[in-house]
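A single protein chain has been omitted; all remaining protein chains appear in their positions.
Up next, subunit A:
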Amino acid sequence: MSTQATTNVSRKRRTSKDDTTCPSCPVLLIELIYEILSWLPVKSLIQFKCVCKSWNSLISSSDFVKKHVHRSSIDPNLRNHRLLGIDYNLDHKFVLSLSLRSVIDNLSRPIFDESSFELRLGAEIVQSCNGLICWINYENHNYVNYLNPSTKFKSQSPPCFDHPWVFGDVDEPCFTLFGFGYDLINDIYKTIAIYCDPIGKNTMVKVYELGVSRSWRDIQSLPFFPCTNIDTYSEDYGKFVSGTLNWLCLSCDKSLVIVSLDITDETFEEISVPNVATTLDFVESPKLWVLGGCLCFSYDFNKEHILLWQMKLYGVIESWNIFLKISYMDIGPYYPRPLFMWDNNEIMLKINDDGRFIVYNHRCNSLKHLEFRTSNIWIEGGTYIESLVSPYNVGVN
């Protein structure tokens, strides 16, 4: 198999005059080095670009970047998973990142990244995908911004729908809903912008291919109007799962329906919510989530429970099942936000923005409270994985 290659590589390296390498130590095959590097955090990988030229090109290669993303996203130890926090400090807004593991393990001092990223005040995080964070400016929906907090690279989209954010002047101001996801087939990160006019009940939809196109491109409009309003819209960005972006909408007969956009074909499809939930009202806060790679749907039941449904197989409505039922008696008067699932049965939910979480164990049906309070720091923006994905081009710059 690989014996011959080992010997050759070893011999070549051993004759080198570099005195820092020990003459007798075994030299690893490049395929093994590739595997080893794929387990490292981003900071180490950036340092190790300095090791030699071939390591630099390996670490920068698009294949390696993808391998690293995949490795990080399935790592049961969650070593590259991070939670976003926002520091409302004076008149700036900082994005902070802390190890998800340290929050889960309920360390008294969760570890913040040594550095933070200044975003302008009014920044609103849309979503993260493969380590790229897509955020918008609350006051001006004209641009979408991208940031990779692990490599600190950032970029901005060309202008989208040009409309100012109007507070108070109009009863039902127009707004733009966003969605961000990865087109695996074409290896492109796409942002979808849905301009919503709540009075005319119509939408206009544009798509932007990060690092590829120079402008936004029109696609067909949404078949139904999104079930959202000015107060909740920042939570109603498109939920990315199985190569689709999903929004909750109201159909013509005012029943709830999920509108799903295939991110590759850019075509819309309707998906039914669980039967019992089609007639839910705004006050019951119907919401979509993604947990453990499955689309989930939650709502408030009789002010007693929050019910969370899971669609086990994406697109198969028969696979809707009640996944979680949490009584407000256990968590206080807050509607919890499902954040993250790991080990197939531990679900982390955010109780409120100032650092209260619960971890629900699905198998044992048990609930654990986590508290992590720091003044001025709000845990919002969800989770992300550390990656080398570039906000400039597909793959790495």
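One rule holds for everything that comes next: a contact is a pair of C-beta atoms (placed from the backbone, for glycine too) under 8 Å apart; a residue touches a chain by one contact, two chains touch by 3 or more; residues count from 1.
The working rule: contacts and distances are computed from a predicted model.
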Name under which UniProt lists the unshown chain, selected from "Trafficking protein particle complex subunit", "F-box/kelch-repeat protein", "E3 ubiquitin ligase complex SCF subunit sconC" or "SKP1-like protein": "SKP1-like protein"
Residue among A:Cys52, A:Leu184, A:Ile199 or A:Val212 that touches the chain left out of view: A:Cys52
Identified contact with the non-displayed chain, of A:Trp39, A:Tyr88 or A:Phe282: A:Trp39
In subunit A, positions touching the absent partner: 1-3, 6, 13-14, 16, 18, 20-22, 24-29, 31-33, 35-41, 43-44, 46-53, 55-56, 114-115, 152, 343
